[in-house]
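Excluded from the complex is one protein chain; the other protein chains are retained at their positions.
Up next, subunit A:
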Amino acid sequence: MKLSLSRVVSGCRLGTLTNLGKNGVQTMELPGCLLYTKTGSPPHLTHDTLQAIEGVPAVVQLTLSTLVELHEVLEEYKAGIGKFIGMPESVLYCSLHDSSTPCPPGYNSNKTVSIWGYGGRMEMTASKFMSMQRALQPDWLQCLSDGDTISGETSRKRAKKSVDRSLSFLDECLQLQEKSPELQGSMMVGVIEGGDVLEERLRSARETAKRPVGGFLLDGFQGQAMAKETKLKLMASVTAELPEDKPRLIHGIGKPDEVLECIERGVDVFESFFPYQVTERGCALSFSYDYNPDPEAAVLEQNGIQDAGKNGIEKDINETSKADPEITSFEIFLKEKRYRDDFGPLVHGCTCYCCQNHSRAYVHHLLVTNELLASVLLMMHNFQHYFSFFHSIRDALRDDRLDQLKELIFRQAL
């Protein structure tokens, strides 16, 4: 794997990862995102419906938590998770947890990390973890790490523990990797911990960078526990310690404004669980990322913002379906009565399968009648919208229009 940076603008890195995958021919543009999956499948989608989406990322994210029950099956299968899930050509990254389902705190120890599978909690030692990875054979894997510092106040002691444990896991896993023929082509992602303690974060970054890892995961920045300013400052401090030629990943960050903030602080790779969460609450991403609009489009975009801004504010007396409290200003809730006879696309100008073939009224109907197709169409739209957003970030960096894009996004962040 090779990372080539073409430019760095206000801390944002624009570049390409090449020589990815088993055949070494895949590439990934940075900044970019991964394709989110559950149990190895993009939610609600089959291969055919996935293919209908434009801009699908080259790297697929698997989560150990949704795959851990398949250990025995995969050991017998032998050919690796990529083939098993019907994605033999994709570049695969295996993370520990699924960002859409946060883990209960307090279940890690010096020797174990808890993963929550469908059957409940499973304790992973480094040895068990690597055994699972040998069965999976991913291209990238997040090293076993202790990221349990995100629920409320974390003491210095706890922050230090997260760093000590994660480094210890890293060394042990690297050793085990050396002895595993199945994992010779796999890249270990070193995990940077340390909670909200600067000293610990720096130590974690420096120590992890000394190991032969192929990339870095900035962990423990998920959730609401850390104040935004602290979070961003720590992020910048951490990336400053990291080599330029290795990718920096982050988990749990999905909203467009937060994505931009992280990119400005040297992060390269994001997850795409956010469009999935939007789908689950019956919503469609509608925010504009077109920093170069023509005057007509600007008017439409204004309307779009007004649509999104009105979420839940217009209280229809007969409205029995409530929007999810987690709903953001970047999306519209299609179950709202006003969409019942709106025959326009989800988002004007969107080229996704749903917007090209169906209307807001139809998706509204599918949601009201609890039809499975609602989730399929929304997932297709939301993924494509999100992937296009990342594309626009790269364009903006290339064209020196980052400020315009930022202004546009932050204006919609309300």
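The criterion applied here is as follows: a residue touches a chain if its C-beta (ideal position, glycine included) is under 8 Å from a C-beta of that chain, and two chains touch if they have at least 3 such contacts; residues count from 1.
The definition used in the following text is that contacts and distances are computed from a predicted model.
Missing from the rendering is one chain, named in UniProt as "Queuine tRNA-ribosyltransferase catalytic subunit 1" (options: "Fructose-bisphosphate aldolase", "AP complex subunit sigma", "dolichyl-diphosphooligosaccharide--protein glycotransferase" or "Queuine tRNA-ribosyltransferase catalytic subunit 1").
From the options A:39, A:125, A:237 or A:404, the residue with contact to the chain not on display is A:39. From the set A:340, A:398 or A:411, the residue in touch with the chain omitted from the display is A:340, counting the whole complex. Hidden from this view is one chain, which touches subunit A at 38-49, 52, 66, 69-70, 72-73, 76-77, 84-86, 118, 340-341, 343, 353, 357-359, 361-362, 365-366, 368-369, 371-373, 375-377.
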